[in-house]
Structures are given as C-alpha cells and as structure tokens.
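Notes follow the structure.
Of the protein chains in this complex, all but one are displayed in their positions.
Just so it is clear, A, B and C label the chains in written order, and each chain counts residues from 1 on its own.
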Amino acid sequence: MMIIMKTNATPQQVEHVIEHIKAAGLAVHLSQGVEATILGAIGETHNLPTEQFEVLDGVEDVKRITQPFKLASRQFHPENSIFPLDGFSVGGDEVAVIAGPCAVESRSQIIETAHAVKEAGANALRGGVFKPRTSPYAFQGLGEEGLEYLAEAREQTGLPIVAEIMSQTQLEMMVKYVDVLQVGARNMQNFNLLRAIGETRTTVLLKRGLSATIEELLMSAEYILSGGNRQVMLCERGIRTYETTTRNTTDINAIPVLKNLTHLPVILDPSHSTGHADYVAAIARAAIAAGADGLIVEVHPDPSHAASDGKQSLKPEKFAEMVKQVGQIAQIMGRRLAVVQGAYTPQGWA
Amino acid sequence: MMIIMKTNATPQQVEHVIEHIKAAGLAVHLSQGVEATILGAIGETHNLPTEQFEVLDGVEDVKRITQPFKLASRQFHPENSIFPLDGFSVGGDEVAVIAGPCAVESRSQIIETAHAVKEAGANALRGGVFKPRTSPYAFQGLGEEGLEYLAEAREQTGLPIVAEIMSQTQLEMMVKYVDVLQVGARNMQNFNLLRAIGETRTTVLLKRGLSATIEELLMSAEYILSGGNRQVMLCERGIRTYETTTRNTTDINAIPVLKNLTHLPVILDPSHSTGHADYVAAIARAAIAAGADGLIVEVHPDPSHAASDGKQSLKPEKFAEMVKQVGQIAQIMGRRLAVVQGAYTPQGWA
Amino acid sequence: MMIIMKTNATPQQVEHVIEHIKAAGLAVHLSQGVEATILGAIGETHNLPTEQFEVLDGVEDVKRITQPFKLASRQFHPENSIFPLDGFSVGGDEVAVIAGPCAVESRSQIIETAHAVKEAGANALRGGVFKPRTSPYAFQGLGEEGLEYLAEAREQTGLPIVAEIMSQTQLEMMVKYVDVLQVGARNMQNFNLLRAIGETRTTVLLKRGLSATIEELLMSAEYILSGGNRQVMLCERGIRTYETTTRNTTDINAIPVLKNLTHLPVILDPSHSTGHADYVAAIARAAIAAGADGLIVEVHPDPSHAASDGKQSLKPEKFAEMVKQVGQIAQIMGRRLAVVQGAYTPQGWA
Partner (left out) sequence: MMIIMKTNATPQQVEHVIEHIKAAGLAVHLSQGVEATILGAIGETHNLPTEQFEVLDGVEDVKRITQPFKLASRQFHPENSIFPLDGFSVGGDEVAVIAGPCAVESRSQIIETAHAVKEAGANALRGGVFKPRTSPYAFQGLGEEGLEYLAEAREQTGLPIVAEIMSQTQLEMMVKYVDVLQVGARNMQNFNLLRAIGETRTTVLLKRGLSATIEELLMSAEYILSGGNRQVMLCERGIRTYETTTRNTTDINAIPVLKNLTHLPVILDPSHSTGHADYVAAIARAAIAAGADGLIVEVHPDPSHAASDGKQSLKPEKFAEMVKQVGQIAQIMGRRLAVVQGAYTPQGWA
C-alpha cells in the first residue's frame, strides 16, 4: 500500500502517518521525491482498508498495490478450480449448459422443460421458486412446492438442479433440495446471506450485481470462500448502462478478465444480459469463444404464457440450435459440452 | 397500456393479442394506422407486467401509460405525507438533519457524538450496528450492544435514533430499539426484507440502490407501503457512474423529480453521495436548495480513528458550520430546521 | 407517433394538440381511454422531433413508434449492404481484418507492420496520421507525410488503407490517399464533419461514441448516407461504464442488435474496447461468434516503443495467432477471412 503525502505536508504529518503504519503491524518504506513524499506500507495489507490512511492529515491519496481479495485470487491459487456437479465437472474442459424456466410454475411445466432441455443438450436444470420481482404485485414463486417439483425433474432426468436463494431464512430448506444455490444479482452484496452460504458445502452460483465491479464480485466470492465453502461459480449477467436497446449490457470483457484474476469457474447468462430471445444465441456463442466455462439460459416450452421473463426465454427448439452452435465453438476452444448420465428415458414422462 | 403491432403482423396475431387483453380483464381500443396497428389496453394496468404482451407473436413493443406504482404515487395522494418523528415532523415545513457516525464503535463514542451533533443542530442520531462491508475482513458492527448504546444516547439527548437493518433475522430485535429502520442501498431490492418491514409500523428510511432508477426506488417503497406501513422516507445517496473523483455521483435531479412523483419525504445523504468530507457541506446546501426534506450526514468526533467511512465523516465543528448554512438556505425555501425537545443537559454527560 | 395527454387535460388542450398534428401534415387518430386520452399522429414522422408535441399544454408524454432513421434502417433495405474494398467485399461472407499501428510513426515502422500484418492474415491496413489525444502535450501524428507512407505500404502489400479524419479541413487531402475514412469515437457527433464526408464517395468506418446509444450511432450514419455516400461500416469500440479493469466495456450485444436494425456492415475494435493486449484475442473471437462482419485491431512491431496505445497493441506473432482462431470461428459461422491479392513479395521490403 502506498500513501502519497500532499505537496505541503509537514514533517509532523509524515511522522504521524508512519506511526499509523507501524501500529497496523506493517513495515514502512519512505520515499522523498521532488513531486511528493511517498510512504510504502509493507506486509499483509489485503484486508486493510485504504481509508484508514486516507483520513490522516496531510495525506493526498492512498493506492493499493495488492488485490483486496485472497482466496479468490489466481495469484494464490494458480490452477483452475474444478469441481464436480453430479456427473460432470465445472471449470475444466467440460462446458456447463444450465437451462430451464425463469420460474417453476407447475409440476408439468418443469418436468416437461427438464426433459426438453436435456434432449437439447443441457447438463443442468434451473428454475426459480422464490422470485425477486420489482413489483410487489407480481408472481413471487411456488416456494417449497417448487423445490419438490425440481427434485422430481432431477430424478427423472439426472440433471442437477439450480435454484435461487433470496434470504437466509430459506437456506436450511434449500440445501436439502438443490445441487447449486444461486445468489441473484440483487443479493450479491447481501453479506449476511453470503456468510450463511459460506457455512454450507453446497455449490454456489454467484451472479454479478447490476452495477457491481469485477473486484466487488470477487470480494463477495471471498465472503463465501472465507466461510470454508470453496465451490463457487461466478456469473456475468449483464451490467446496467445507458444503452436501452437491450435489458442490460453484456460485459463480455469480464470473461477474460475474471479468468485472469481468479481460479473460479466463470459462466455467462445471455438471457438476462440481453433481455431478448433473439440475441441469446449470438451472445452464448460469444461467451464460449471468449473463454467462459459455461452458460445459464432461460428456456420455456411456451414463452408467451411464462409467468415471468418470457421475452428473453428460448423455446426448446431454438435452445437446441443454440447448444449445437455452442458445441462447435467449444470444440475450437479445445473443450466439449458436458453430458450428464441421468435416468432419462423418453417414454418415462407425462 | 399500448401494444404496438409489427408492420407485418397478421390479422390473426392482432386477434390473438386482443384475446389476451380481454383475458386480463381489460377493455380494448383498436387503432389502425398507416405506420402500425396499436391496441390500447384500458383498465387497472399498474400491476400488470408489460412482458405479458411483449412475448406474443406480432408484437413490436408495449408502452406503459400509467405508473407501475400506486400507493407511493402523488397522483393518488396529492398532499405531502407528513409524519411525526419524536417531537418533530418529516415531510412538512421542518427540515430533518440526521447525523452521527457510520458505525457505533463504543458507548463513549456514540454518547459523545450524540451530544455533539445535537449541540450543532441535528435533530436525529444515526449509527450503524450491523455494517455491510465489501470485504469479509472488515469491521462488521457491534450488534445488539450497539443498539443499547444508541438507546442510551437517545435517553440523554432526546434525539430519535436511526440504524440500518441488514436482514429479516434482525427485525424483531431492531424494532424494539430504533425510531427509524434504515434500509441500505445494497438492500433496496431485498424484497423479503422489504415485505417484513412493511408488516411493522416503524418509520423507514429507504435508500436508493447504487444503480437503481427512481422508478425502482418507488417500486421498493411500494413493497413496504403495500404491507400497511405508510411511514417511508426516501433517500438519495448517490449513484454509480464512470466519474471517479467522487465516490458516487449525487443525483441532485432526483430531488425535484421525486417531489413531483411521490408524496413521501425525500432526504439526501451527502456523505455517501460524495465520499469526501470536503464536499459534504456544498452538497448539503444544494440538496435543501433543490427542495429536499432533510439530510443524513456522517459525523465522527475523530474521523482519523473511525472504524469505517472516516474519509467522508465531518468533525462536529465542521458539521455545525454546515448546519448553520443549511438553516439559512432552508429559510429562503420557506422552511426551518426541526428542533427536538430532548432531555439534553450539557452537564449531564461523560 | 403517439401523444399521451395528462389525466386532467382539458378538451381545449386536446383540440390544440390535434391542430398541431394536422399542421405537421399528419392524420390524427383519437383514442379516449379511462386512463388517458391518446392521440395517434399518422404519416411520415421519422424526421419529426417528439419535442414538438412534448411542449404543448396538457401533454404527458410522446412516444415514437417508427425509428428516427430511415436510410440506415433494415426495414427500408432488408438485404445486407455489401461493398467492395480493393479486392474483397465487406458485409457479405468475407470477414474483414483491418490491422496496424495506432499511429504511423515512421516510414520503416508502417512498411514493416504492413508486411507483418498481411503475412499474419490481415486484409486491410490501419494507421493514424492525425491523433486525437486527451493531452495537448502528447504526440499528435505525422499528417500528410504519414499518408504518403501509408500509400507506399499499400503499393507494396496491396492492402487497402484506413486512416482517421479529425476535421473537415483534412478532407480534401485525405480522400486523395485513403481507401477508408475512419471517423473516431470523439467525432461521431461532429455533424459538420459527417455532412462533409457524406458529400464524398469514399468508404467510411464510423466508430460509436464513448457514450453514444446504438440509435445515435445510426443517426450519425444517417447524416453520411443522406449526403449520398452509401458505403458506411459501423464500428463498436467499447462504451464507457463504471467498470475499471478494462479501458472500456465491449458492448457485444451491439453486434446482433445492429445486425438486426441495419443493413450496414458491423465490425468490432477489440483493442480499444478492452485496452489490454491480453484480452484482444478473446474479444475478437467473441465478436465473430456474435456475428460481426470484421475486426479492426492495433498491431505494433514493438509495443513498448509505440508512440501511443502500446498497451493494447498486439505483437505480429500474437496477432497471427488471433487471426488463426478468428478464421476457425468464421468457418463455423459459414464465413471466411477475406484475402487481398496484393503486390506483396516477401523479398521486396527493407
């Protein structure tokens, strides 16, 4: 950490800052330049807020040299984190394709969709049972009933299931059912929830907040990792910008940046990052071409009757096309689509 | 709600949309233009997602005419909402000035600050006991112990107390202590929390999310109001933009816009919206000049030793200057600073 | 165009708006709903500002139904615009790869780079001779001398040349030398320049502004097209957001959105859209996978001695790798890299 003193800082002020650095258990390196006096604070600084020094008299600026996250950092864990997800692995050569409706709406809807997305090449099933809705008047999800339907869909298809958790109070129930706990964009900095999830050993899919920086996403992952839960996937799902032709702006740069900064798997959600079914396949292909480890895609058998997010949901046949294209791109990238070995039998479902 | 059909929409598609409108209990108005066929859906549409129509075949776009919020809307409640806050009123002629440290750090710190801010002209006391910190390694707050110190400070000074709630699990405890439940920017769309708070009758200070639109802020207020809790203050605290000289960008426009759209009181937090103590007074003055109903300001007796947010905290003497200036601006606006009638006696405290 | 009247608009106000619509040569369609009275203005509205009605008394809002651009619109020109560029075509099956240094620095530098990028698979050469620099103290380009070097490089390699124009005063000179006039992000709304370029018949590469919407980019293209110059390529080069790990945020969504809205060719500049050489190849692959018609990439034989943009410039060998990967993605997309039939002979250059 470097503390840059104001041009007119007094020797007393410099001395005072030096004492503060030492009090934090750090060594000091003094550099007296023509432009400015700079103090280097040397030691374990990743968990030290820069603010602690910014407030001292005579300080112009404080610049961090090392990253403020550690467990999530590739510097401290150079190899990719690869972890199993019911029959396949995430973060290695296999590309994950998680698909399903925005919300579980009924038993038949999720069972039907599960079979359809598996047939089309998906290797995991998504479906919300608690829905974060902007309006209090909108459909809010089926709750535990929905989890039971998801579990049944898994039994029939072998697809691991992914569902969003919105509150600590849902945690005990959810870990009984799901393979992957999804933390939504609006909860990326719900630190109480992150801590609670860090205590479990259920795999997590952590979505980037609507206006979260990449560093903040990694800091939120750090919350979970520091609880001992090391199976965290990160998910780019579009950020909020001034552009209005799409629901969000896909930050495709985040894929190579995250792969550079962290060892955790990185996936992309082209449904939320575009908001339009017409653009999902193009962005799904782009994600894999940019180096993403997987995708999470909204698929609905009848988007025009979906309880939510119908506009951005693919019909199964469009999704099947997308998977085929994505598989070709994956091959060029030296990877392959993961395949689950499930109980699926085409005759077996209603 | 207007549904605009694609230029090449078929009569069957138009008919299909008309059926959907009727199924939603709405009347239809058909307008056949040269440019496009437009269907008006007439009736109670504020709680109907536009999406329901956007996904239908042949639909180009859906435009909402009425606002998607109702209880928060000035259209349905033209008079300002004015509600009492321990001896003064918010939302009327009196200007609220809530002040105190980012976090309650110790008994002596909060008691000392409470007296100092009251002396300087504050009429309510803030202090966090659960802190949302980006880093899991940072100070996380004193919890219930902090609430007890806050209560003692209120007893000594008569200042009502404001503290942030981060999780539903804290609600039962917090309503026993605080006068105002603060919902932080990161929880503005923690809908489970909003619903739970809506069930209480404790006054709420709802902060705008880092990248929330004004409409989304009002929708979040609607969650609380629809639970029956009608005492909600809205707080502009800066939004995230590309500009880096300040921590956030104060959206000063939000003040007159909110006063126009809603009857709820609107306050501004110049500490978070700038991130620098040097800029707080200027933005506090601007807020009142723009028509805000109050301010919430971070004040710390010794910012250089604050556990958090020291950089943006005012020393009590700087805060006193700010209050004086703000009082003059309030007068020009036909208002006055609220004054609490508390138990404060200068001799009474350690 | 739809004009939505305020709930409390008087019949006189409605009448007054109707007169305004008729005065603009448009037909009126009146729709009296419970929520609101809506007036449809029917006819040629694409060149009519909505503002003209927004200012009238009693008007709540004005919503445009048809796009405000026409010549650039796919609605009026459903087929892709394909135009020749010295031996190959842009906008069809062939993928353009324009490469070269940020700035022409010397004769030997541009000649050497031209040969190197051609060998690596580029089919056009870029190089700035007038440089838009944030600082007045930075290198500003070689001017006409640079154009002469570019022309010599073209003669030796057969690569068409692309250079940025910064001012109308440079136009006469530049059209004598270049095959493609590049309009930079900072000049996307330099309307005088756009008009002047519209009078020429030189192919244009129009870059999106740092914070321009997709609609504004198309409106700027419309300026050029309306002058009679129909050979305009659009270029996504990253937009400004709050994210700081990259120089800009690549708006990859813009690729499928633009391909949907317009018939003009769309290319991507991964050098500016990321700002880091390490991320260029990933984003170049993503662009082609998303459906882009080409790329413009900064390549420098010795980035550490580049006069500008060295950080985001690829060395020729890294660029060659990128081109190979991009070629494979292009094949999956049913396309191929364009190849120029130039005068290049490996022995011929110093």
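Keep in mind that, in the parts below, contacts are C-beta pairs under 8 Å (C-beta built on N, C-alpha and C of every residue); 3 or more make two chains touch, one makes a residue touch a chain.
Just so it is clear, the model here is predicted, and its values are computed rather than measured.
If you put the hidden chain back, the residue from C:Thr66, C:Gln156 or C:Ser308 that touches it is C:Ser308. Among A:Ile18, A:Ala36 or A:Ala320, only A:Ala36 touches the chain left out of the display.
Within the set C:Thr7, C:Gln189 or C:Asn260, the residue that contacts the chain not displayed is C:Gln189.
Where subunit A meets the missing chain, the touching residues are 2, 4, 7, 27, 29, 31, 33-36, 38, 40, 42-43, 45, 60-61, 63, 65-66, 75, 240-242, 244.
Within subunit B, the residues in touch with the undisplayed chain are 211, 213-215, 239, 241-246, 249-257, 260-261, 273-274, 278-279, 282-283, 285-291, 325, 328-329, 332. What subunit C contributes to its contact with the hidden chain is residues 46-47, 49, 51-52, 54-57, 68-69, 130, 132-138, 166-169, 186-187, 189-193, 195, 209-211, 216, 219, 222-223, 226, 240, 303-304, 306, 308-311, 313.
Here is the rule we go by: only the chains that are shown with their structure count from here on.
At the interface between subunit B and subunit C, two copies of one sequence, more than half of the residue numbers in use appear on both sides, so the contact is built from largely the same positions.
Taking the mean of all protein C-alpha atoms as the reference point, the chain centroid lying nearest to it belongs to A. Averaged Cα coordinates give subunit A a centre that lies 32 Å from the centre of subunit C.
Averaging C-alpha coordinates per chain places the centre of subunit A 28 Å away from that of subunit B. The distance from the centre of subunit B to the centre of subunit C, each centre being the mean of the chain's C-alpha atoms, comes to 41 Å.
In subunit C, 241-242, 244 are the positions where the chain touches two or more neighbouring chains simultaneously.
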